[in-house]
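As you look at this complex, bear in mind that one protein chain is not there, while each of the others sits in place.
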Amino acid sequence: MIKKVRSHINQNEGLVFERSSPGKRGYQLPELDVPAVDAKQVLGAENTREEIADFPEISEVEAIRHFTRLSTQNYAIDLGLYPLGSCTMKYNPRVNELVARTEGLAGAHPYQPEALSQGAMEVMAALEAALGEITGMDALTLQPAAGAHGELTGILLIRAYLESQGNPRKKILIPDSAHGTNPATAMMVGYSVENIKSNDRGMVDTDVLERVVNEDVAGLMITNPNTLGVFEQNIRQIAGILHAKGAQVYMDGANMNALVGITRPGDFGVDVMHLNLHKTFSTPHGGGGPGSGAVAVGKHLIPFLPKPRLQKSGGLYSWNYDLPQSIGRVRAFYGNFGVLVRALAYIQAHGGEGLKRATMDALLNANYIRAKLEPYYDLPHKAPTMHECVFSDDRQAKHGIRTGDIAKRLIDYGFHPYTVSFPLIVRGALMIEPTETESKDELDLFIDAMISIAKEVEETPQLVHDAPHSTRTSRVDEVTAARKPIVRWKK
Amino acid sequence: MRYLPKSDLERREMLSDIGVSSLEELFSQLPAEVRLNRALAIAPGKSEYDIIEYFRDRGLENANGYASFLGAGVYSHYRPVLVDTVVSRGEFLTSYTPYQAEISQGTLTTIFEFQTMVCQLTGMDVANASMYDGSTAVPEAAMMAVRLTNRDKIVVARTVHPEYREVLATYSQHQKMPVSEVGYNAPTGKLDLDDLASRLDKDVAAVMIQSPNFFGVIEDVKQAAELAHKNGSLLVFVFTEAVSLGLLRPPVEADIVAGELQSFAISPCYGGPFAGIMATKEKYMRQMPGRIVGETKDTRGNRAFCLTLSTREQHIRREKATSNICTNQALIALMATVFMTVYGKEGLRELAEQNLSKAHYLAGKVKPHFSGPFFNEFVVSTQGRTPEQVNGTLLSKKIIGGLPLQRFYPELGNAMLVCATEMNRREQMDSVAEALA
Partner (left out) sequence: MYPADLRYTKEHEWVRVEGEIGTVGITDHAQKELGDIVYVDLPKVGSAATKGQTFGSVESVKAVSDIYAPISGEIVAINEELATAPEKINEDPHGVAWLVKIKLGAPEEIKQLLSPEDYQIYVEAEAGH
């Protein structure tokens, strides 16, 4: 029984180019208060263009309708649960949107005088301090633009540190449960990748690690809790093994939502880590970005941090470029400041105690789902899980139904799918992370839906196989899209 | 806590339902030695009003109500109201990456439109769904050129934004991708084509130029392209002032375009978040990093959009990916898409013409340092005074002057980079001219 949704007619809307018509306009510029210059005369005809062929030409009303209609074709957190594993799709507080638009902050040019940028710098300093306290690390850089960018920064830091010790070393160890950005990043920094198999509890096997870590290993990239939602019990031992051989521990902070307020990476041996502000710290996903990948480091890595670094002297903030050992810049200017504002606002709204409560609600929600669905879906790893859990589609596969089909049928029940087929170490994975944002009602509706689908798999598998049935757009032909890519509109 | 939708009663019910005695038991598997046994040293949770007030106070500690003549990669342009109206819709703001096409057509369609508009503006065949920003699009373009040509050297103009070149240096350190810089012609401010020619050899994968360049001067793109292509190298065209594309000839000779769209309704926001773009010729498409949206049909035969060519990306190729990039700046790209839609074909041109007129009005009063043609930015010498002194005078009139160039180009220590857009009024420009007299 589908309880959460009912069908409703929804406006059609094509592409803006299909609405365009010569002469329609949606803008009006103010009158020029200086003499108009002739472009061809001033720049030379060879430097000027003819018209921008086929660029949109529509009115303001059509523009508003165009985008509004399209928006109604999206699912969103504002509509309901996203059970996506390791994505931490939590509520994007609206006050954050308001404060990010504060005039003096939104309008600040990165090159304006420092004396006139103290407010922005204070915001960044406050966020650095808060994130340092949360992670237990000694210093931060807020420069990286996204999680993967933070990873790149972190591995660059490790390399610079090891080079300063005399030998950058050759390879990075990565558990087979890791996110795809991890190995891609290691390669970009000139390291080769060696995969480490997880043990049968889905954790890093310390015996294997002991054998494999030598002086060719620059570091280990670890996610904790891992992508199964399991806390690496032996994390201090793992860190010890690496440190004994002079290697570094990098932590992918994607699952930080399980740890805030109850433990700190800096306290369990992590040398460098990135945070996803767009996950743990509620900044909006916006359909795919922007993110922000703050990187936190231990003391020994501070000299290598990207430049410039924020400093305070005589009560005034300034940017310090005098950092001879810095890895350099990883992007222009100082960071995704607009995202940083939102993250700080989130932290302020919760306060220290509130952040811990949020973590505990995230753990409660995930464990509630796990317990309720365990009778219906295979749970290959029985270790206690934190903020997310991973089922396998083994039971359903016997009826010819895979995790991808179940995910599509979930859409008919009014939810966005969970993470399909990841991590790779679980066959036919269903990775579920509800976050603390979900009420008991929403969770119960999700659980009911998943149980109902499990029944459908046994009784009417074709219904699940061909799902979704109720969406305005049915399954798309990804094969033709990849064989014969059409990536722009043409007249 | 207002963001946590459970009562303590519900928490107890849920715990009891699953046989757990307390919330603390949920993390009892954490070894004792890693537990944090104190509260986080962070101030108690604030009310909504207190948060707003905190940021309002921070905003007041920044420049407010100043006219600005700063450009240098971040531009002051009007943001149509419609932009925030659209991006504030929860369905755009709070939605996830469009991996599930059936319930993400809103995002996918607008990205497809974005890709199309970027192609229309730049003269390229294909564009991706955006990069973090212009500065990181540059090294990504360099790495793409290396993959395509199987050569390893990059030649970049010194007139490309200095911070972009710094990012290129950081990325290239460990890629075995040596970078060589080409000087500029002192009188014109343009890239020195002879110096460029002297640096071309069989190992050069790409020549990277920016136009208008950091000095605001319009480069000889065709000639640079000819030199590059004759050498079997690719031409990478970089831009930081997107409005210029409303009026200037698109870089059709380029093989790859890497640029910044901040000018299109993206607030300066102290340096980010912005939206970079990458665009290229059809034959190079599969080597371009980043997300790409493609057109297809659904099972009912209706047109639909989906993410495509995913096998280039990290979540599939892992260590063999074209890049480690995961995000695209979707929401920021949407701002640019709304901007491009609102202004449209005629509007973007008229906006660019206004910028040209404003800057040339000011230039007429102060005499630019370089003789090359320029769009809305130019370098001006401060003669007997230092740029800081000139700017000091202007600050007292609530005007932020140009960027002193000493920090990036010590040989231009007595000059500043000045930008005038449609946001600058005649009286403000007259004040600047007066201060520079």
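For reference, chains read A and B in written order, and residue numbers begin at 1 within each chain.
The definition used in the following text is that contacts are C-beta pairs under 8 Å (C-beta built on N, C-alpha and C of every residue); 3 or more make two chains touch, one makes a residue touch a chain.
From a predicted model like this one, the values you see are computed outputs, not experimental measurements.
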Item checked: Which of B:Ser310, B:Thr393 or B:Gln406 contacts the chain that the document leaves out -> B:Ser310
Check: Which residue, B:Arg56, B:Arg199, B:Arg286 or B:Arg303, contacts the hidden chain when the whole complex is considered?
Finding: B:Arg286
Notebook entry, point to check: Residues of chain B in contact with the chain that isn't shown?
Noted result: 286, 310-311, 316-317, 320
Item checked: Touching residues on chain A - with respect to the absent chain -> 478-479, 482-483
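The rule we apply is simple: only the chains that are shown with their structure count from here on.
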Check: Approximately how many whole Å separate the CA-defined centres of chain A and chain B?
Finding: 20
